[in-house]
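Here the complex is missing one protein chain, while the rest keep their positions.
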Amino acid sequence: MNEKVLMKGNEAIAEAAIAAGCRHFFGYPITPQTEVAAYMSKRMPKIGGVYLQAESEVASINMVLGAGAAGVRVMTSTSSPGISLMAEGISYIAGSDVPCLIVNVQRGGPGLGGIQPSQADYFQATKSTAHGDFHILVFAPSTVQETVDMISTAFDLGDKYRMPAMVLSDGMLGQMMEPVILPEAKDPDKDSKNWAVSGHGNKREHNVVNSLYINPQELEDLVKARFERYKIIQENHQMAEEYLADDADIIIVAYGSSSRVSRSAIDAARAQGIKVGMIRPITLWPFPEKFINKHIGHTKAFLSVEMSMGQMVDDVRLVVNGRAPVEFYGRTGGIIPTPKEVLEQIIRINGGVQ
Amino acid sequence: MTVKGERPHALTKAPFHYCPGCTHGIVHRLVAEVIDELGIEGKTVGVASVGCSVFTYNYFNCDMVQAPHGRAPAVATGVKRARPENVVFTYQGDGDLAAIGMGETVHAAARGENIVAIFINNAIYGMTGGQMAPTTLPGQVTQTTPYGRDVKTAGNPIRVCELLSSLDGVALAERVTVDSVKNVRVAKKAIKKAFEYQIAGKGYCIVEVVSTCPTNWGMSPADAIQWLRDNMLPYYPLGVYKDVGEGEQ
Partner (left out) sequence: MSDLNVLFAGFGGQGILFSGKVMAYAALMEGKELSWLPSYGPEMRGGTASCSVCISDKAIGSPLVVNPDVLVVMNLPSLEKFEKDVVPGGLIIVDSSIVKKDVTRTDVRVVRIDASRIAEDNGLKGAANMVILGRLFKETGFCSAENLDLGLQKSVPTKKAFLLDNNRKAISLGIESEY
């Protein structure tokens, strides 16, 4: 096993991707994710990999499309405004059934917004990344170790289901250092994808990686087939952590950085005798409905805590579907809620402290 | 003018969808002949762009990937960086290469990205039905320049080979046309040289083919050829704008 080291979240993303066999990185600088690119630019040339600084996020994502279509493990990384620029390419990648990894180290928006941590891209990641009927896998780590462990899962599931996977981090998780044990390195694999465009070598028919279907019936059939695949993913790959949820009267639903703040608040509330727990989504798409459904009945109220004006709370409401009140607390613009603020919400919902 | 001979192996059996008199068919054939002659079909990857030529992925027998509008140079960069052993070309029209994709084009060229761009300049948007292109001539009537392109408001046409030839990463920038048997031969020679340069690792190569669009120009195929000679070629002179030659890299 590798030694436990201290690493910044962003650098850990890069090293974990390399360990997962990724040798192709295309990106464009943007705060607060630039360490991912800087780390890659240092490491890739030493291990026979490709680091290329593109002229824009638009170009980066299309380079990812090209390399992904050619059958190699490929990634890009950016922060919120960059994802908006990549939207077109992500839609084409999804529509062409090409796997890849996209990292979003979120910052405050809209517009140029700010550079401090945010979770305001939840809708964009899970519902409306770009035009057309499609989904991408969305993973939300809450620690540097989890980020590292998740990168390889994201690549593997992306390959398995031939779709883009996103790791939705934020400025806090990207900039902070925590102890981490890096995973054992896997060898890059560039020859197992029989659909890839890598030259047919006069041994097979030509492969075409494409998202254009002029015949509506053909397109509908294809999209429907893709949604059958999505169903399998929703059935098999929901991930969440439950924290003190079994006896809880109040369940906080929070992911990533806001789940860390919530955990501190929960510990403080428990110390005051309030039965509060947490469901921490690890996959945001598929949304971990099963984990919420399991706790309908004993839970008197749900509280979605986010670094946004309230986005994931919609998904919580859809799952709870009126069976319990669903409340929301959030800060936005790059402000991280404090455990004290969340504790106040818990106490308010609890009707005070007994 | 007729082009004789067997269908090149690098073309599939799918019939072209192009309009009568459109020069895409000739250029497809030239590219395919070059691929055959160099014996590289098995390791070639083509990048189809958005425009009339979008279906090239059905026509070329090599592996093909279709790019978002304007992004073919970036997609080709991704393929080539992932598979340097492959031969990678883009096939782009004037809207794709010189309007929405100018950024990707200039940067791929400046990087000396080892790819070939086959650039069809017919001074109009064909697929969407005849709107102004970045290469539409001054005074030329299109659906979106109904009174003729007024350069004061609609801007000036872009001469792509001249523009790109100033970049260090470019190995070959040559403008050709296919209006006569002689010029078809010159065009094929340029395309072949571009592919050979890529194989030799020389850098970005662009072959601009001044082309016709009889349908959207509103002319017969024969009149379109004449219009090309009378109007396009004076504005877009044929010739080699940059060639690093055999020795350099």
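By written order: A and B. Residues from 1 in each chain.
As a working rule, a contact is a pair of C-beta atoms (placed from the backbone, for glycine too) under 8 Å apart; a residue touches a chain by one contact, two chains touch by 3 or more.
Because the structure is a prediction, the values reported are computed rather than measured.
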Quick one: jot down which shown chains the absent chain touches. A
Which residue among A:Ile151, A:Val261, A:Leu303 or A:Val319 touches the omitted chain? A:Val261
For the chain not shown, which residue from A:Gln175, A:Ser198, A:Ser211 or A:Gln234 touches it across the whole complex? A:Gln175
Among listed residues A:Gln116, A:Thr153, A:Ser169 or A:Ser211, the absent chain is touched only by A:Gln116
Which of A:Asn2, A:Gln272, A:Asn293 or A:Thr338 contacts the chain that the document leaves out: A:Thr338
Residues in subunit A touching the chain absent from view: 4, 6, 31-32, 115-116, 143, 171-172, 175-179, 260-265, 267, 336, 338-340
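We adopt the following convention: only the chains that are shown with their structure count from here on.
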Quick one: subunit A and subunit B, Cα centre-to-centre, how many Å? 39
Which residues of subunit A touch subunit B in the complex? 24, 26, 50, 52, 54-56, 58-60, 62-72, 74, 88-89, 92, 96, 190, 196-203, 206-212
Touch list for subunit B against partner subunit A, complex: 12, 41-45, 47-48, 54, 57-58, 60-68, 71, 74-83, 85-86, 103-104, 107
